[in-house]
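The other protein chains are all here in position, but one chain of the complex has been omitted.
What follows is chain A.
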Amino acid sequence: MSALQTFMLVVEHDKDEAKSIANGVAKDLESKKTTLIGIVQQLGEYINDEDPILRGKAVSFLTAVIKALPPKFLSRQQIQVLTSFFCDRIEDGGAVAGLDTLQRLDRFTNELAAEVAQAIFSHFQDLQSRSQTQRFQVYQLLNELMSSHRDALREMGDTSLVGIVDLMTGEKDPRNLMMVFSIMKVVMMEWDISNHVELLFDSVYNYFPITFRPPPNDPYGITAQDLKGRLQDCIASTRHFAPHSIPALLEKLDSTSPNVKKDALNALIACIKSYDPDTVSRYSITIWEVLKFEILNAQEEFLSDSSLQALHAIAQRLSEGSTSASQDLPLAQYLRPITKECNEQLQEPQQKQAKPAQQILKSLSSASAIAFTVVIKAVVAPIFTVYQEADGIAKQRALLETFSVLFESATQVFGQWTTRGGEFSIENPLHEFKDQFSDVFGQALMGSAKEEISFRVTALKGFLRLSVLRDFFQDNEIGLFVQYLDEILLKETVTGRDDLKREAIAALTEISKHKPRLIMDITFPAFVATLPDESDGSDQTYLATLDILAQISVERDIFETLFRRLYSKFTILLQKEQPGVIAYPRAILVTLLYVMQQRKMDADPSIDLYFEKIVVGLCSSVSASASGAGKNRILNDPTVLDTLGRICNLLVRAISAEKQSQVAQNIYKLFSSTEGFHVAPFASNATSDQARTMVISTYLLAGLSKDCGTKIPYASPDISELLTAVIRQSVLEDLEPTTQLAFLRHLALLVNKFLSKEDLGKAEALFSTIVSVENDTYNPATIRTIFWLSKALILRLAPSTTHVLTSLLRLLSSPDVQTSVSTARGFSILLGEDDVLSAANGASIRLLSKQRVFTTVVPIIAARIREVNVAGSEGLPTTADHIKPAHLAALAGILSTIPTDLVLTELPTLLPLLLQSLDLQNSESVAVRSATLDTLAVIIRDNGVAAIDKCGHVHSLVTRLLRTAEIKADAVNPPRLRADALKCLYLLAVKQVSPETTSHARLPPSISPLLPEKVQVLRSLRFVLDDPKRDVRKAAVDARSAWLRGVDDAPEEDD
């Protein structure tokens, strides 16, 4: 049997075998064992057979052989012969593939390409009756010819144009259309189409609008948007289409379907952006006439937005190449009817259509400097006239808003002071009205009645826009505005809402970015002058002043000024014998802290100055004060020390390694020069003033990088002694809370951040010494210490993590109520965020620590509660009443620090526990119940009712929520708890469809699991509507209307 015959036998069921046969023949050809002529002659027997399948197989053989040949093997002449052969047989299977192989060869010529194209056009008149794959192959061949032999096809002129149109007419498959559209686009853009514009346009426009919806799990991944995009490219491809495309698209805006209108608008925008300006100009006014309706009577916001975009695009195109705003420009002609219409609408600026008119002006004026100029010349003067004649403040306000919108466009066109580059040859047309604007806005801001807040806010915002507009106001004019703002902030007292003050601060902040000097020269002296030398506490206006200074001082130069001024105020206070209330110096420090938090301190060139003054300077004053050498007690105050510590912490993080090691050495003696300074951790009989310096030490320690560990005093060679010393202090009962917290954090920092892996065992050993199995009674201070030590170990996932957690859980069951309750509260410490032991301070917080705690603790708590419940129901002597609430409280503490997706994995176990927490009714359980409601709210919000329903607890949950929302004699439900319970009820009703299932499209309409509860919920909530607290009533109204509206027999079909 010949190779051909074998090939024909196997080709259908064994592709690989067929391929290897073809490869063999190709090898023979290469080695000249056989000739091409020979092979073609072999085919003779079959290629005239009546059976098309047989013919196809024979041709495929030839194609397969050619495919297997090396690319340079065939001579030009052979290619020619083969091409002709395939073209003759093009309808037979395999021929198109053969041609595709041939046209890839270097020796394939343009003439041959034309021949192939001709063959396609004449033989495939009936293409649309063939299968999708066959059609796809033909398009693909054509597409290949288009990319490698485009000239040849173009030279065929109308023949190829008409040929291609005929070929694709009637095509419906999205995969094929994707290719067809891209072929068509090339023809439209590169062929001379003058004789066939309409034919070509119709051939693609017939597909508009695209209504294709991909089938579920579409393997080809073609979306309607892909098709829309390609079709749109075709429609927008050439300006010759304009007489057809623009009227047709505008007509589509009469459609009742918003989606069709959206597609039409998008195509229109594409046309405007692609056709040349002359063409766009011809249709500009027609387009405006139609789009006007869409904007002024907006049905859907996105349609009005797209329409505005189209108008904007026209203005942009018509501005191309223009350099001055002459009245005969096509742009000016286009804008004339528009500005006329807007001016008419703005005569009554409070009416509904004035708003769209504003938007029209905004989108047109922001198109270009020329367009801006034309618009300004047409509208500003008339608006001023309406303004002068306006009979009420509300009307004037609407007009100021219109101006403000134009200023926004000006900013887009001309930039702000801080904008770089892009100078304009055209002068800003607003200059002509500069003084008028300054007068009108200044008058509105400062001259109108003080309580016209919204009017003045509008004026303020407009004035601000002008002030930051590049090259518009002179510095003295902006300075005037700054003075107005200062006056508002310093002299006016707030009545009602403080919107105006808030906006004034925002405006000063904004100006500080553009003109920092004005702020430093005008605002600073005015504000600092109002700060007292000391405060007796009766007048708290300094708080407002400091607040404002903090907000406007984020810019670098301004901050340095702020720092110098406030630092000197603070040091003066330190020198006074009678410094007044402590709140004032603290507020000064808080101000500095706030601004530093907003800035990148490590990039600040003045960081060394701040370091010297604050860390070195004030810390040594702290140590002096601690030993009683201070003039007053400012630096002995815990709140002042805490704030100062935070500032030091920020600074230490930002300084160089060299300075850090200096800090490390001074952790305890705080830069004091006195010998024999009291080292807080080791002082056995320290005064509380001395112990309090630990606050600063701890913040300094937190800011140090890990590398400084060895430089910390007493940390090497053996750190155990230091740890023991800190613990000895932290377990003391009578420490001030601030001081104790400092010791606890200090301990945690040392163990978590600075302890090496090898030394970790020392900390774990310490833990075991404190928490011994025999002992189950501890005082609260010890329990706190235990938890902070545990926190430090758990966050870095020390080897003993599980042991630590089980030991803590054991304490929950302590027969001593005090121990059990304190332990329960401690659980929120374990994973809770802390300002000191934080990632920002370089603490080692392993990602899996939360999961580890969660998976260890929850099963144990669940089991223990079950035990207690069983014991209770069997009437056994209950261990103690406090044990169950303690476990629930511990659980609430853990849950409040765990991400929901983790919580969700254990929901079936957790939900019964959460419900039991809601059953607690006394006042001690308020915190637990509140945390539980928070957790429930998050679960419902993220996962919907389905999550609850899956565990089968909808009814139990609803009943308990309703009970928590009520005011009853035998239950303590404070307002916040009632409101939270109502919020959960509200969330249940609005989250009936979980976010996951919506993507899976159509589920059979199911009955809501909430339906059985509806009557009861509505009835109970009716009485909650009479709650004495307004916030609770509000929550009840929302919950009730959500249930009324949302809980129904069948979910609504959303279309």
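Basically, a residue touches a chain if its C-beta (ideal position, glycine included) is under 8 Å from a C-beta of that chain, and two chains touch if they have at least 3 such contacts; residues count from 1.
Methods note: contacts and distances are computed from a predicted model.
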{"item": "From \"MIP18 family-like domain-containing protein\", \"tRNA-splicing endonuclease subunit Sen15 domain-containing protein\", \"Mannan polymerase II complex anp1 subunit\" or \"COMM domain-containing protein 8\", the hidden chain's UniProt protein name", "value": "\"MIP18 family-like domain-containing protein\""}
{"item": "Hidden-chain contact residue, picked from the options A:Gln551, A:Ser849 or A:Thr964", "value": "A:Gln551"}
{"item": "Residue of A:Thr523, A:Thr591 or A:Asn649 touching the missing chain in the full complex", "value": "A:Thr591"}
{"item": "Among A:Val926, A:Cys951 or A:Val993, residue touching the chain not depicted", "value": "A:Val926"}
{"item": "Interface residues of chain A (partner: the chain not displayed)", "value": "297, 348, 350-353, 355, 394, 397-398, 454, 457, 494, 496-499, 543-544, 546-547, 550-551, 587, 590-591, 593-594, 638-639, 642-643, 646, 737-738, 741, 780, 784, 822, 825, 829, 835, 923-924, 926-927, 930, 974-975, 1022-1023, 1025-1026, 1028-1030, 1033, 1037-1038, 1040-1041, 1044-1045"}
